[in-house]
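Excluded from the complex is one protein chain; the other protein chains are retained at their positions.
The letters A, B and C name the chains in turn, as written, and every chain counts its residues from 1.
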């Protein structure tokens, strides 16, 4: 057992943190939901970071850690799927050209980055299909600018050329999707807590910073405990690539996010309702991920099959 | 709409409160779980209180209110089923002699008051059967003195002479059972909160009564909100005798109890672990009722059928 | 007890629904999206005038002021139906619920003449100048100053989170005339008075919903002070008691839950786990419903309502939370702009625990007054 990042992984983490610095603050005049940075995506591409999961010294764990770190930025980009799901799709050698960035269309619902994605991953229960966007239909992607989710959302109409995966490939891709989503949620939860800690340390009520009130301190501490647990389960699942671990990590992420989203908004009060505080950038990303890949109910059933069927 | 007890109902409530006075404190030297009072049961019998549900001026609502009040006593007796389920069984005119007290044997599990009950109600999913204990097998009731539940618990072996009810009768009895249980839980939750309020108002930490700490005040207040909601839903269900209302009331009781039990024990600390504080009398009765009549999952499905099927 | 509506109450509810059907436009779902969007506010003006003509704007007001002394049940049924319909009255619900009645109690004849009848005709929009940057629900730390020079007060300070300020005609404004809790006074200030600046705060709740209002040497004649100097604490307390139950949020939450269940059933996505979560949310809505009705029942019977009102309010916070979470988790496309009314509920629901009388304040009241726990050390 060794629960510390190895030297290569630490080096990646350091480099990611350095790269992230320039994206660490949202523009003062930004008052929207989807704060997307193409530069971020380009720099990750150029730095070769989308390949780290495939490098033995680093592996998926290092990728999950990078996702976790980058998810804490106010800027978003299609990072998680490229880092953890892309390498798996590459390995499967499918008869579909696999190109970054990716999107997930779960149960025909709007998908994140769906308007710009080059590879579309369709999920319907346990079924997984892949399609390339290099087909005429791509033009049909319908962006949803009024979405409250803090990602660029779009609907994709029926795409005819979906290549459906066999069961074992589908399970591998589902697992990678779940780990990627759990790692992203771990970062988002952490960022929501960090933002809230800053807010309550400054904002005063009855003459004291509200962060001094015990009721709030205890709740925020419980949130912090959940946040770390989500990160641990995501890391474990990234390391093992096990389907049960992946479902468990995403279940815990979605269950914990439910609690954390409510609490941080409660503590941030009216400030958290404004688009001038960054809180919604985290919470309205988390909300977009609450229902992904089965949601709590679906992930719990997947956990049941993977972890309890031998009992 | 009229949400105040009528004069007859108020009179019953007053009489119940008066009768309850002599049972208001547990004996100083009692350090067990099942604190049963036969006198309480006798006095209710003699006062005719087991019949109030059948009296038009009072009705099941008045019975539910009485159950709620009596459930707050440290002493327990088979009150809830006699008050709310007995009258329904009487009306069904079954070929089984219906005599107080009653017990419920849910899914072959140990039942409250099962060793002394004269009428056994068997529940298995949606099926309901009734048997009289006036058969030789009765002697086979196996008391469970080591039970942590604060009711006298016993197992009943297979009873051959169960009269199974038709679906519509079964549904009526299930509804009555659920309302009776919800009303009892409403009282138990209230009593657990009252006991905890007393405890935290006196017990000091860091030089202040722990009831002055905000974290605790807010949690206990949330518990109080839940408690009142449980009572309202139980009363509404008693008033309407509707299957959906009944399942809803019990679902809310079991869901709220889960939260309240944890919180009151957390706030009572080591004191709540002792048998010298009465807390366990409420919480270990609530725990016994958590799984009754389908538990949260089963009651939620019953709510779904009754309340959502027309949507 | 009787948990049923009387025939008269049911008929009244039907009347409201008929009137709503008559006056709400076809594309109402798209108008109703932001609680205080320009579109909604503009529509509210015409709608409230129509409602006044139908006798449904201020039925619970005294006859002298355009009402018919309807009982608290009818007032609440009206509030429920309006809220369920997406509150087409916009910000005018405040006039109806508490600003008008407060002026009736504390206003001078001149103040009443000028303000009450226009409210009863649905012609005016008010905003509420309570919150300030450093004092949320905590009036004691109010800092906006009103200094008297002859007959005129000069007001300086800043308000925040002010709903409707962008379009309001008049501000029900608190300002400090001297130090301490009893040094706060109320001023009825036309929003076009020189020195008032309004800034939109972009928000999740919707465009144009919340604002900052800056007061820069704003001159107000003492005729427009409501009550005596320093009487604000008392008047606001009285006004809040009229709002005891608050907005009947449980009714829209309950409707939203049912709408979401319908969508899930159509899509064949209403599985066992989803049913369980829906049932729990439904229970919370019903608990909030009966709590709220209990307060109305007491008011209708002229009984004093104690801290139970706070218990009722918090039960509404719980139900809003569960319904919002249910929708986001199971009908996520709702807030991607696919279902405008579900989006509108989301925007209204998220402020449940934060808006006037924040949840924490309610919990403090419950702890101290309802449970009678010892007070916090200060």
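One rule holds in what follows: a residue touches a chain if its C-beta (ideal position, glycine included) is under 8 Å from a C-beta of that chain, and two chains touch if they have at least 3 such contacts.
All values derive from a computational prediction rather than experimental measurement.
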item: Visible chains in contact with the missing one; value: A, B, C
item: Among C:208, C:273 or C:312, the residue in touch with the chain that has been omitted; value: C:273
item: Option from B:21, B:46 or B:146 whose C-beta touches the chain left out; value: B:146
item: Chain not shown, touching residues in subunit B; value: 31, 107, 109-110, 144-149, 153, 204-207, 215, 254, 258, 262, 265-266, 269-270, 272-276, 280, 284, 287-288, 290-291, 295-297, 300-301
item: Subunit C residues that touch the omitted chain in the full complex; value: 271-273, 276
item: Positions on subunit A where the hidden chain makes contact; value: 1-6, 9, 61, 193, 197, 200-201, 208-209, 211-214, 217-218, 220-222, 224-226, 228-230, 232-233, 235-236, 239-240, 247-248, 251-252, 255, 296-297, 299-301, 303-304, 307-308, 311
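Note that in this section only the chains that are shown with their structure count from here on.
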item: Pairwise touch network: line, ring, star, complete, or other; value: complete
item: By count of C-beta pairs in contact, the leading pair of chains; value: B-C
item: In subunit A, residues with contacts to at least two other chains; value: 215
item: Sequence positions of subunit C contacting 2 or more other chains; value: 360, 363
